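One protein chain omitted, others in place.
Residue numbering begins at 1 within each chain, and the chains themselves are lettered A and B in the order written.
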Amino acid sequence: MLLITCPHCGPRDEVEFRYGGQAGVASPADPEALDDATWARYVFFRDNPKGPFAERWVHAAGCRRWFDAVRDTVTNQFLDPEPRR
Amino acid sequence: MSGTRAPSDGRIDRNRPLSFTFDGRAMTGFAGDTLASALMANGVDVIGRGIYTGRPRGIVAAGVEEPNAIVQVERADGVSEPSLRATTVELEEGLRVQSLAGRGRLESPGDAVDAGRFDARYAHCDVLVVGGGPAGLAAALAAGRSGARTILVDADTELGGTLLGTRDELDREPALDWVRAAAGELAALPETTILLRATAIAYHDHQDILVAERRPDARTEGRLWHIRAGQVVLATGAHERLIVFADNDRPGIMLASAALTYLHRYGVVPGQRAVIYTTNDSTRTAAAELTEAGIEIVDVVDSRDGRAVSGSEGGDRLEAVVVDGERRGCDLLLVSGGWNPVVHLFSQSRGSLRWDDGLATYLPERAVQATHVAGSANGVFDLDGCLREGAAVGARAAAEAGFGDGRPPVMPAADGGTAIGRVAPIWFVPAPEGETAEARMFVDLERDATVADIRRATGAGLASIEHIKRYTTIGTAGDQGKTSGVVASAVAAALLGQEPGALGVPTFRAPYVPISFAFIAGRDRGALSDPIRTTSIQPWHVAHGAVFEDVGQWKRPRFFPRAGESMDAAVLRECAAARTSVGVMDASTLGKIDLQGPDAGDFLDRVYTNGFAKLKVGSCRYGVMCRVDGMVFDDGVTSRLADDRFHMTTTTGNAAPVLDHLEEWLQTEWPELRVRATSVTEQWATVAVVGPRSRDVLAVLAPELDVSADGFPFMTWRESVVAGLPARVFRISFSGELAYEINVSTWHGLAMWEEVMAAGERFGITPYGTEAMHVLRAEKGYPIIGQETDGTVTPQDLGMEWVVSKTKPFIGSRSHRRAENRRPDRKQLVALLPLNPDALIPEGNQLVAAGTDLGSRPVPMIGHVTSSYRSAFLGRTFALALVRGGRERHGEAIVAPLADGTTIEAWITDPVVVDPDNARRDG
Partner (left out) sequence: MAATPSPHLPDHPAHLWRNPDPKPAYDVVIVGGGGHGLATAYYLAKNHGITNVAVLERGWLAGGNMARNTAIIRSNYLWDESAAIYEHSLKLWEELPAELDYDILFSQRGVMNLAHSLGDVRAGQRRVSANRLNGLDGEWLEPDDIARICPIVNLSSDVRYPVLGATFQPRGGIAKHDHVAWAYARAADALGVDLIQGCEVTGIDVADGRAVGVQTSRGPISAGRVAIVAAGHASLVAAMAGVALPLQSHPLQALVSELLEPIHPTVVMSNAVHVYVSQAHKGELVMGAGIDSYNSYAQRGSFHVIEHQLAAALELFPIFARAHVLRTWAGIVDVAPDASPIIGPTPVDELFVNCGWGTGGFKATPASGWVMAATLATGEPQELARPYALERFTTGALIDEHGAAGVAH
């Protein structure tokens, strides 16, 4: 089981968290201005790198706060010592 | 000759005899025996049969690496466990042991469910030491003395490891005296824990180590420890290897170290006339020790002298071996083909391995996690070296965890110990008769796989060890290749003309030893397999004979049958009461979310398809939420409590996902919005009073509340005192009837329910369950999320354009404008009225256009039934369905072909089949 450091609560077992996928994908400011392909990209396409991945977690069974972290998808090691809030 | 019990010696308690049976034969052993040592002492040679060859097989090893002595063990309490290694089973009174031919048996003790109880424990420590042999003890002493929280785990019943089976000395005293002193010191350290009978079975990412602790005398059979360790010291030892030659599987052929362990630890003399066949120095004192026990040493064959054993003779017991072409009579062949460090956990931790030519095996190379290796697991085979390395590694691990200065404590001196020197491996001994004998050269005894199998695999074009493993099945049995893996790799390499270390070994997979399903499942069985949620009104439901259904984790009353009443009859009765008089339902399971903050209205505008910002305080509104893909996610009524406060309801099953959804958007997309969302599902009990007489009931309970149609209009809510209890009353309806949902503190839920029942008695108030609720709402065409929807349905498909704003963006709004969402032939919600008003179309049934040829396949389907009921109000059956272009098909016929070959024909209508003008909701 992964050990995930919640920036608010500290290191906790993975079962307290829910995964949120790629971090930093902003909802388009004006969806209506987008064509279908661009909209589809936002809805369905996410990076899937082998290696460092900036991703989101939510401490669902704890403080319920979302945060970003960088994890290597090969080693599962979290790379930034202090996950970003 | 077979094994016998020595007159003395060993660490068994000869004052505590234990009886057991083996294949029905009564036998006796002693406390401290393993099943294997007891069987050997009772003269049993053949403990199993080759899984495919049926050849007799005896005990080979004294530990977890045993490939042959695998048995079915029935305990005195009737629990029967398959496929146990006799070498790892502690003898206990009354065991009934059966030999197996490769496959175990699963048996239920009678009709009872096997309720074997296992616990899970969670622990954190600074230093975890795996293995309580000399290296592990030294490491634990070093770590423990530093003050680090230290856990020492060992699979055996006592500490000491290999020292338990040798006569080594330390500082010229028996090594076991030092072991005893070390164990005593560790036990006295306040921050140090020793777990015996505890096997580390897995080493996962993030220093997560699983330890299975057997507890034969405790209330639970075992505990699965999840240990999160700052630093890990692996002192897991090494397994001796067999040597492959023709007929190397005969009972009486065993690992040299195992024979000495049986002799010294268990006081069992494994045979009378022995040949020793070795490739290294680890056997150098064996001859003397065996001689002392009265065993005749016939020959010592050392591969380093260019000598070899090339065959064996005998039946169920070894009678002779062929040494350099000569027959040598013996009943025991002790082999040492070299040693395999136990690198399983190290490898599981993602540490890399390297081939070592001098030791002819794989050694730990580079750790990836905070992992240290000591002793023979690290290729150090002399006792002195193990102690020194253990102490050094233990001190280093502690220092890295922040304890001590990293300087190792002084260890006692060993007199040489059992160094193995250079290993001159012999991967398989060619037979005089050539390759035909290779089918009798066993590499994996448990899988009955031979050199011939490997030759066939390489001949077929396979060059990867993983392919060869799969082709031959070598290493896939219960021992997971502990004795065979390295040998198989080297044999394959030899056949491919490569160096022994060229192919590597197959991945070491967890668990290190087999572990029962029950051990892992722990307490999460039966009622504890998933939490059961009930409302505060549950005791009343149970007392009144409700039949429950599982809705998520909730138990909800499905209907309340009277004595002898069928479900159909009960539901018709419950529905009729709600439509003609008054019914009452426990709606407490609905998700409830308290939204507070000045931007709450704006926030709701973004998450619901319709607008909420302008909702008046005191009013309620139905809303639909979509996912970003535009599909319906949830629905419910949200009420404005104050300018900056809303009370949202969700479907029962989606309460948590909706809260997560709100939090995600609030926190990650719109952090500027000043809104807080809090689940209050558990805080409020909800009693829904439904039907034309519901106003009368409420009037009785809340005399000061104006319950008139004008004073308390539809889709508003009031704060009031109801039956003396503070309450929020919502005038909303999921049935189309006049209805009030009375919300009180969960503490008062049962009291309120009972007050409502009492107040409604004169009107014949009728409790109803989810089934009637479903019928009532379906009559009004109200969809149930997850029943009318399946993640592919939009609000428009449900005929709810009226709830979808055209003027404001909301989550998913853009998706509604995609090509697929604008197709006129999307599946749309309709009602179906079967031509035969008694015919009930099964829920889920597919639908085809009238006139469709049902004689050939595939039959084009145009929709399916989502809900189907008998309506008390209509006096007939009806259904809801999703039908392609359904809104344009009102008035058309449609056909439901049933599983039994018959069909039900129905008219398509508007989804609202009762009270389309909403005349009933004001009572």
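In the analysis below, a contact is a pair of C-beta atoms (placed from the backbone, for glycine too) under 8 Å apart; a residue touches a chain by one contact, two chains touch by 3 or more.
This structure is a prediction, so every number in the text was calculated from the model and none was measured.
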item: Among B:Pro174, B:Gly329, B:Gly459 or B:Gly764, the residue in touch with the chain that has been omitted; value: B:Gly459
item: Selected residue (touches chain absent from view) among B:Gly545, B:Gly597, B:Gly618 or B:Gly786; value: B:Gly786
item: Selected residue (touches chain absent from view) among B:Gly406, B:Pro897 or B:Gly923; value: B:Pro897
item: On chain A, residues whose C-beta touches the chain left out of the figure; value: 1-2, 14-15, 18-19, 21, 36-37, 40-41, 43-46, 48-50, 53, 55, 71, 73-76
item: Contact footprint on chain B, counting only the chain that is left out; value: 23, 48-54, 72, 79-83, 98-108, 113-114, 116, 120, 202, 204-205, 208, 210, 226, 456-457, 459-464, 466-467, 470-471, 473, 476-478, 480, 507, 509-511, 514-518, 520-522, 524-527, 529-530, 532, 549-551, 629-630, 786-787, 790-792, 815, 818-821, 842-846, 848, 857-859, 861, 864, 866, 897, 899
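Here, only the chains that are shown with their structure count from here on.
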item: Centroid spacing, where centroids are CA-atom means, of chain A and chain B in whole angstrom; value: 25
item: Chain B-facing residues of chain A, complex; value: 1-3, 18, 20, 26-28, 31-32, 34, 36, 39-40, 42-44, 56, 58, 60, 64-66, 75-77
item: Complex interface listing, chain B residues touching chain A; value: 204-208, 226, 228, 350, 368, 628-629, 660, 663-664, 667-669, 809, 813-815, 817-819
